[in-house]
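Missing here is one protein chain; the remaining ones are kept as they sit in the complex.
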Amino acid sequence: MKHRLSLQIGPVSFRIGSAWAEPLDALARLYAGYSEPEDGIADFTVRLEPEQIWRRWIRPSVAIRGDYILPDALPLALAHGLLAAEMGMNLQMALGQKRFLLLHAASAEKDGRALIMTGESGAGKSTLAALLGERGWRLMGDEFALLDLDEGRLHPFPRAVSLKNKAIAVMEQEVPGDRFGPRLEDTPKGTIRHLRPNQEALGRMGESARPALILFPRFGAAEAIRGVGQAEIFMRLTQASTNYVTLGAAGFDALAKLVGACPAAAIDYPDTGTAIGLVEELWREAA
Amino acid sequence: MSGTDEKAGGADAFVPSRRTVLVLGAAAASTVVTIRPALAQTAGSVLNCEIPVPGPHAAGSAIAADGTPVAAGTLGAAPPLARPLRGEEARLLLQGSTPPGINPSSAQAYANYIRRLQAGMSGFTCYASLQMPR
Partner (left out) sequence: MAGPRYIADPEDCVRSVTLDGLSVLFHRPSGMTHIVASPAPEILVALRQGPADAAELLRRLREAYDFDGDEAADAVDARLAELEQAGLVRRA
């Protein structure tokens, strides 16, 4: 492909090819400070291609392709090319990752132990993780948490944080402007702005952590902490995993070990300040 | 009854050493839940897809509560959607929620319409992608 960029993100590397320069220019700016994969070999390939040949120039339309694709996927406008690159990387992970049990979760580390936050989109886990990353925690990732199949440790996957709608303003108040990508309006996911994790997250992206607390956060309800039964946690985590089924017995064992070892709670919160308070409180109790 | 119940037998002998109470439960109770994981929670992050409601094969039809297309204006039926559902919205409907911009009293009808999608109908692979375990 005409334009290429390679990125190492935690233990996983990507090669992104694009028919247009713009998305990769934006990606390179957003991922300033990330390294290229050692020995140049990428785990996954993403390709941003014109939907039809002539759509490279006329009302350009970016189809997300790569090692793995989903049928019926609609293209995105070229103005949203950066989002297409991000979705492409997510897609490769969701469909192709076999080294780790993949959980759709945000994670952060403190003192060598990891907090896992999982739940439906819009629950606020990306924003919470990003905030924790600015408040004494190390952000490990906002989209995917990688659980080692052998040792049960959690590995970082610090992609750019995907902030949606109101969460953008929240983080714009916390973090300098040069860590943000462009503001993308009217995307299929609403308004999006990407945020690069801070220096600590980047510098330590090779360090795994022992899972110590699982939270199911829910934004928009009165402050509450609720216990969750272990069997229900197991079930919810399978729902949050894109590769639990493909991993078979190894996935079962890894998840059973995680659930057996880790306390968990569901937390409801009306605002992020309350959320951070609940997180810190439960983290102390889990120590 | 105190004491142990023992039977001579091989390795397969069913020999608990103490009697415990086993709650058999009511016949109607359910004791087996099969986990059916799907791409569902991640779908919005990986897939940009759409489901028109109804599809072109039934353009203009309203949607009955059970998800079947019916004549426009049928009493109690949900109106056709002006724009196709995004994957995220379909996922929310399938889990019983109402996405923003959708009338809550129509949500169930739209969810059932999605569930009834067959191969070849517009949006089927979008729906399948949301559901398929990998």
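We just call them A and B in the order they show up, numbering each chain from 1.
The definition used in the following text is that a residue touches a chain if its C-beta (ideal position, glycine included) is under 8 Å from a C-beta of that chain, and two chains touch if they have at least 3 such contacts.
Note that this is a predicted model, so its numbers are computed, not measured.
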Which of A:28, A:235 or A:276 contacts the chain that the document leaves out: A:235
Which residue of A:53, A:249 or A:287 touches the chain not shown here: A:249
Sites on chain A contacted by the missing partner chain, in the whole complex: 229-231, 233-235, 238, 244-245, 248-249, 252-253, 256, 259-260
Touching residues on chain B - with respect to the absent chain: 5, 12-14, 16, 19-35
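Just so we're on the same page, only the chains that are shown with their structure count from here on.
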Euclidean distance of C-alpha centroids - chain A vs chain B, Å: 26
Interfacial residue positions of chain A with respect to chain B in the complex: 64, 70-76, 87, 90-91, 94-95, 104, 120-121, 143, 162, 188-189, 235, 238-246
Chain B residues touching chain A - in the complex, by the definition given at the top: 33, 35, 37-42, 44-50, 86-88, 123-126, 129, 133-134
